[in-house]
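Before I ask anything, here is the structure I am working with.
Of the protein chains in this complex, all but one are displayed in their positions.
Up next, chain A:
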Amino acid sequence: MEQRAVKKLVESISKTVKSFKKNEIECLVRLYYSLVGKASGKLANARMDCNTFRGILHNIFGMTDDALMNRVFFVFDKDSDNHVNVQEWVNGLAVFLRGTFEEKMKFCFEVYYLTGDGYISREKIFDMLKNSLSQQSPEDENDEGIKELVDLSLKKMDYDNDGKISFADFEKAVTKDRLLLEAFGPCLPDAKICLHFEALIFRNNVTTTI
């Protein structure tokens, strides 16, 4: 990739993303291309597909749940073209690494409701929680337990008692108790991992630019 093209790209991205400095954006852009390049072999017009992205989530950010990783991918992929482009990549990481509480809340809500009417429905919750209990017990019994767990979470978060969680509900519950931010599964990286990641990527920047 040419130096100039990268600079141009960084300029354009930095207009929308405020939480990173320019040199930091440059690092992220370079990282994007190096990650994509490894997977596809050529640099120009490279786009990150779901598999590559999940690999990154798993290897760098320590996420394990496949279903949730897919969901995170879809939230990153704003234009729904099944690929995460550079712009989306930097935008997503801005929330991941430097997001305010509100941004993260919005991000999590999007991960959980995914598509549809803007509500997290009982069925969706069930889907997300179905692996959260030990599976050694018989299936119907396990389902019973999860159903109860879903009820518990709805009781906790469904403030308007309509059987589903709206963003207003979610916001209210999470503001009241921050632990509920990732109520239906981990979709944000651990703070420690973020620190590591930043240290690693942005330190590289210093060495390359000098």
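Rule of thumb we're sticking to: a contact is a pair of C-beta atoms (placed from the backbone, for glycine too) under 8 Å apart; a residue touches a chain by one contact, two chains touch by 3 or more; residues count from 1.
One rule holds in what follows: contacts and distances are computed from a predicted model.
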item	value
Name under which UniProt lists the unshown chain, selected from "Glycerol-3-phosphate acyltransferase 4", "Outer dynein arm-docking complex subunit 2", "Signal peptidase complex subunit 3" or "3-methyl-2-oxobutanoate dehydrogenase (2-methylpropanoyl-transferring)"	"Outer dynein arm-docking complex subunit 2"
Sole residue of A:D79, A:E123 or A:E148 that reaches the chain not shown, by the stated touch rule	A:E148
Residues belonging to chain A that touch the chain removed from view	97-98, 101, 104, 128-129, 131-137, 141, 145, 148-149, 152-153, 155-156, 177-186, 190-192, 194-195
